[in-house]
Each structure stands twice: as structure tokens, then as C-alpha cells.
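Only a single protein chain was left out; the remaining protein chains are all shown in position.
The chains carry the letters A and B, assigned in the order they are written, with residues numbered from 1 in each.
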Amino acid sequence: MTRAVLALGLVFLWAPVALMAVFAFSDARQPFVWGGFSWRWFAALADNPRMQEAALLSLGIAAGAATLAVLAGGALGWVLARHGAFRGRMVFGALAAAPLVLPEVVTGLSLLLLFVALERATGWPEGRGVLTILLAHASLGAAYVAVVVQARLAGLGRMLEDAAADLGAAPATILRTITLPLIAPSLLAGWGLAFMLSLDDVVLASFTGGPGATTLPVLLFSQMRMGPTPEANALALILLLIAALVGAVALLLRR
Amino acid sequence: MIRTGAAGWLALLVAAPLLVVLLVAFAVPHDGLPPFLLPWLTDAPNESWSLLTADGFFLGALMRSLWLALLTAALCVALSYPMALGILRAVPRARPWLVGVCVLPFAIGFVLRMGAWIGLLRDSGLVNRALMAAGIIIDPLPMLHAWPALMAGMLHSYLPFALLPLYAALAARDRAPEEAAADLGAAPFTVFRTVTLPASAAAAGAAFLLVFIPAAGEFVVPELLGPPDALLAGRAIWQEFFQSRDWPLAAAASVALLGVLLAPIMLWQRLERR
Partner (left out) sequence: MSLRVEALRKNFGAARALDGLSLEVPAGTFLAVLGASGSGKSTLLRIIAGFEPADAGRILIGGEDVTGLPPQRRPCAMMFQSYALFPHLSVHENIAYGLRRAGTYSAARVSDLLALVGLSGLDARRPAQLSGGQQQRVALARALARKPPLLLLDEPLAALDAGLRAATGAELRRLQRETQTTFVMVTHDQQEALALADQVAVLHEGRVAQCASPQEVYARPATRFVAEFLGAANIINTPAGLCALRPEHIRVGPTGTVPATVQHIAFRGETWVIACRTADGTALRSVLSAQSAPPAPGVAVMLSWDAAALVPLCA
């Protein structure tokens, strides 16, 4: 029974994706119509500066946001796992987890209103654009990194850090020589997660972005409103292959 | 010092935005940039809240959103349970790969995936063309911009949020009670119903809420796949903000949505802390 449902679920998850991958090679101008084998949509993609520009911008934002998210989320997870009971811990924990569930439109709108208010009060950030999208994505990514890091630290327990303290290591030394190396895989996984979240976001980028900063998902979203394109199928196949490669390497390296 | 920094991050990027949105919900629309005046800068009354409650427009959108979220979350959890158990019946070495195969479709991004559903389900789409070619139907089935496409898209977007936590919880469970139940003569489904399900109820509840809460404010999926006349909370907020440029009304609608979701959010946080 469970295996049948698993197979059914996989068919459901994969059907649209697999069809995109197949029809990426179709010569027809209509997506999902077979018109003979062709590489033309990959060539079209290679010759689409607007999409390339958006992709580069998105990759840059995703890398920056993921890095910031690891720094902030690592600190959040560490505080939650290692600081025991402190004043305001309940509020701290609730705020750290909130971005995981808050509807995107609410997060997007509230961050935009914050940036507008901040600019009025302090002159920073100047307008909306790359920086504001990056901060919005980092705020979301940090919540995910915090969960991953907190779970890892809880799983490790405090004993190794206790042992290091017993051997004369100061708290900062413990963090550097014991804690950080042990949670490094979680930080890397958290970075990847935050990177993917940023690359997949339409709503936050729409609210907090400006006219000069159109990310790839925002661009694709405006195109999809007009209907799918064969170029999108080609792009989907490329992304799928990259993800499969990265995922396989990650799984193989884990052993 | 790290704690102060982390608290500062939360104050600036999580707490402050929510406070600002609450403030703007009581502001008054105004021609200018930003397009509102804070309540103490104007004598004009705030009309956002009476607009929200005046006719059934926004309340209807809110109810429809909650219904959509409920349906999505229930389907996601119902599908995730057997899927997670199915993965766990594979040999341990294969399990991470099966999880990877389940998650891989999400790597291409949900906008492209929603585009694929459009291409499959629209009147001239692959499914209708195949059905017509097979002679099963004469006229195309109106699936796109209707609830079937909306539900397919929601399920396709939110499934991993239920599948991954449920899988983690079920993988970490103690198998001995299930073996004991089977040993005492319980049939497989009875084992599931009397032992597995109660033992993982908290995880299932958390997974349900992890889908339900964000789904209640979903904008992109209904926008691309849903019925055009079915106004949902997320779309209402989006339209008030981007099309009507009524920021106070968008903020008030956000606050109202958050207010409705406050109890589920608190319940979720309690389940997560268990």
C-alpha cells in the first residue's frame, strides 16, 4: 500500500517536470507539442540577454543572502540550543521560527514597509533593489539555517563542549575548535537551503525589489502569466541536471 | 555578544516589520511617496478596517483562503504519510536517494513547475489534446483556472513541507512498539492506526500547520492556476498593494490574515518545541 502511494506520489511530482524535460527538445513553437528533435530552445536561451542578466542577478543575490543567512541563522540556532533559559527566550524562539510559516505576502509587505520606514528615518536603504531583496531573502533563509543548526547542536549534546572546557579551552576557543567544525556540515546544508529558497522566490522579490532589480523568478512569473514557453522547458531541464548533479555529489560525499 | 547580535537581527528583520505593518494598517492613503500618511499626521479617518469588514468581499476571500489551506494541508499530510512509510520500507542505503528523487522536482523552481501545469491543463494543453485524440472527450475539459489545477499546483508546491518533517519523525521513531503490536496479532493497518499514528500525531500536526499557515496566504499558485474570480487573501493583499496602491488597506488585510493565523502559528510553535 505505502509503496503504491509512494509510486503514485512520485508520478504526480515528476510528471510535469519530466514532460518539460522531454519537450525541451521539441522543435515546435508551442510548448508541450512535439515538432521533431531540436536544440533550438537551448540556443534561444543562450541568446537571451534579458534572462541571463536576471539569472546572474538571482545567483548573486542567492549567494549573498545564503551567506548572510548562515551567519545570522548559525548564531540564532546556537543561541537557541546553547543558551538555556534567558530572559525573553520565548519571544526570541518565536521570532526566530516565525519566517518559516508567515505567508509570503505578509513577510514581503512588512519588510517593504520596514525598508520604506527606515529610509524615511535614516536615509538607508536608498530605494529598493538588490540590497533589500538580499536582506529579505537572508531573513527567510536565516530561519531555516537556525532550525538546521539548532537540531544538529541538540543532537550533539553539550558533552564535547564540556570536555573542551574541562581541558582548559575558553568559550571562544571552544566555539572555534569544537562547535564550528562539528556543525560545519549543517551550515553548508543551511547555505544550500537558503540559496535555493532565494532562487525560488517571487513574492519577497516583488515586494522588496525595485524596477532595476528583476530576479529570474520574477521575470519567469511575468512570462508565465502569458503562458509557458518552450524556452522555459529548456531552462527547467538545465536546472534539473545541475540540481541532480549537486544532490548526487552531496549524497555520495556523505558516506 | 553573539546573543545580542542574534537578537538584533530578529528585532530588525522580523519584529520591526511586523510592528511597521501594524502601524501602517492604521494609516490613511495619500497621494505621494510613500502613498500613505501615518495616523497622527492627518485628520482624515482610517477607512481600511471598515472597508475590510463592510461587504463580504474580503471576509469571503479570507474564508476561501482558509478552506484552500485546509484542503491543501490535509491532502499533503494524507499523501506524505504513506509516502514517508514507503521510503522507510526501502533498504536504509536507498532511503536518502529516494528522498532526493522526491525533492528533486522542486529544484527547478516553482514558477517553472506552475508553468508546466499550465501547459498540461489548459484547453490546448497536453492532457486535453491527448484525451481528445483518444476520442474520450470532444470538447476540452476546463481544468486550468479552476479548482483542479489550483489543487494540483498547491499540492505540487507544498508536498515537501509535509513530507520531509514527517519522514524525519517517522525515521526516528522506535520500531519496537509496532513490532510488539504485530506480535500481539494486530493487522498492518491496525498497527498503523493504533501505534504509529498516535506516536507521530504531534509531528503530523506540525507538518499540517507548516503547510496550512503559509498556504493561507498563497499568492502565486492561485494567480497562475486558480479561477480568476476566486479572490483569495494573498491575492487581495497583492492587488491592493500593487494595483490599487492602497498600502494601508493591504497592511490592514495582512494584519487581519495574521490575526486569523495567530492561533495556528502558536500551536505550531508549541508542537515544534515538544
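The rule we apply is simple: a residue touches a chain if its C-beta (ideal position, glycine included) is under 8 Å from a C-beta of that chain, and two chains touch if they have at least 3 such contacts.
These figures come from a predicted structure and were not determined experimentally.
Trainee: If I'm reading the header right, one chain is hidden. Which shown chains does it touch across the whole complex?
Mentor: Taken over the complete structure, the missing chain's partners among displayed chains are A.
Trainee: Which of A:24, A:80, A:146 or A:178 touches the chain that is not shown?
Mentor: Once the missing chain is taken into account, the touching residue is A:178.
Trainee: Quick one: which of A:1, A:56, A:90 or A:167 touches the chain that's been left out?
Mentor: A:167
Trainee: What residues on chain A make contact with the chain left out of this view?
Mentor: Residues in contact with the chain left out: 159-160, 162-170, 173, 177-178, 181-182.
Heads up, the rule we're going with is that only the chains that are shown with their structure count from here on.
Trainee: How far is the middle of chain A from the middle of chain B, if each middle is the mean of its Cα atoms, in Å?
Mentor: 17
Trainee: Flag every residue of chain A that touches chain B in the complex, lowest number first.
Mentor: 1-7, 9-10, 12-17, 19-20, 30-33, 72, 75-76, 78-79, 83, 86, 88, 92-107, 109-111, 113-114, 116-117, 120, 135, 138-139, 142, 196, 199-200, 202-203, 206-207, 217, 220-221, 223-225, 227-229, 232-233, 235-236, 239-240, 242-244, 247-248, 251, 254
Trainee: So in the complex, the part of chain B that touches chain A is made up of which residues?
Mentor: 2-3, 5-7, 9-11, 13-18, 20-21, 24, 34, 79, 82-83, 85-87, 89, 96-98, 100-120, 122, 124-126, 129, 155-156, 159, 188, 209-210, 213-214, 216-220, 223-224, 233-234, 237-238, 241-242, 247, 250-251, 254, 257-258, 261, 265, 268-269, 272-273
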